[in-house]
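Down below is the structure, laid out as structure tokens.
Note that this complex is displayed minus one protein chain, with the remaining chains in position.
And then chain A:
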Amino acid sequence: MLRTLLLTLSVVAIAHAELCKPDAQNAFKVRISIKTALGDNAYAWDANEEYLFKAMVAFAMRRYSSKSTTQISNVLLCNVTDRVSFWFVVTDSSKNVTTVPGSEVEAAIRMNRNRINNAFLLSDKTLQFLKITSTLSPPVEPSTPVWLIVFGVVLCLIVAGIIFLIISGIRKHKKKNKESTERENLEEKVEVTLENGIPCEALDLKAGHVNGVFAADDERFTSL
């Protein structure tokens, strides 16, 4: 009884070793960089974390194929290094000693990548599945590009400034014109009264300036 048990166990172990080894068929290498992601809050990678990993992969397989046949024991880990990197493979319990095709595992992991990352507080870059490329998130683009809005603001300010300057220029121009015509009128009057030399037009004037001092002397001259 004990011997058969030992025999089955060793067969299973050898089978597992056959299934899970570096570059085996349908096996994936995982590389984890905890210190890079978490710095001082980094946790140590131990057997408990490995158990969680197996659980997450099993969860992913269940969600993907929506048949609850994958167990934690179906997920095999091997070659764990200090880097922290290891290989894993998912066995199929219905068919004996075979692995689930890599494409299925890949699709399952891809679908649930976010959940797996969050379970370990890591990201796509720090929890790498080496053969599984992550889909890039689409860039967030607002409906109107931001630069157009800023441009509109700048242009409005400039146009407002130009209009203000032009209007104030026109107003100043009008005021200067009014002032200059007023000044011209004032100068003409001043010219007329202060002018010592008699302008030609004044000679035609019938009304001259009567100097009151001499006005009375008219009587002294005898009339012809």
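Everything that follows uses one rule, which is that a residue touches a chain if its C-beta (ideal position, glycine included) is under 8 Å from a C-beta of that chain, and two chains touch if they have at least 3 such contacts; residues count from 1.
The definition used in the following text is that contacts and distances are computed from a predicted model.
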Among "UDP-N-acetylglucosamine transferase subunit ALG13", "Transporter", "Aldehyde dehydrogenase domain-containing protein" or "AP-1 complex subunit gamma", UniProt-listed name of the chain not shown: "Transporter"
Footprint left on chain A by the chain that the document does not show: 31, 33-36, 81-85, 135-136, 138-139, 146-147, 150-151, 154-155, 158-159, 161-162, 165-166, 169-170, 173
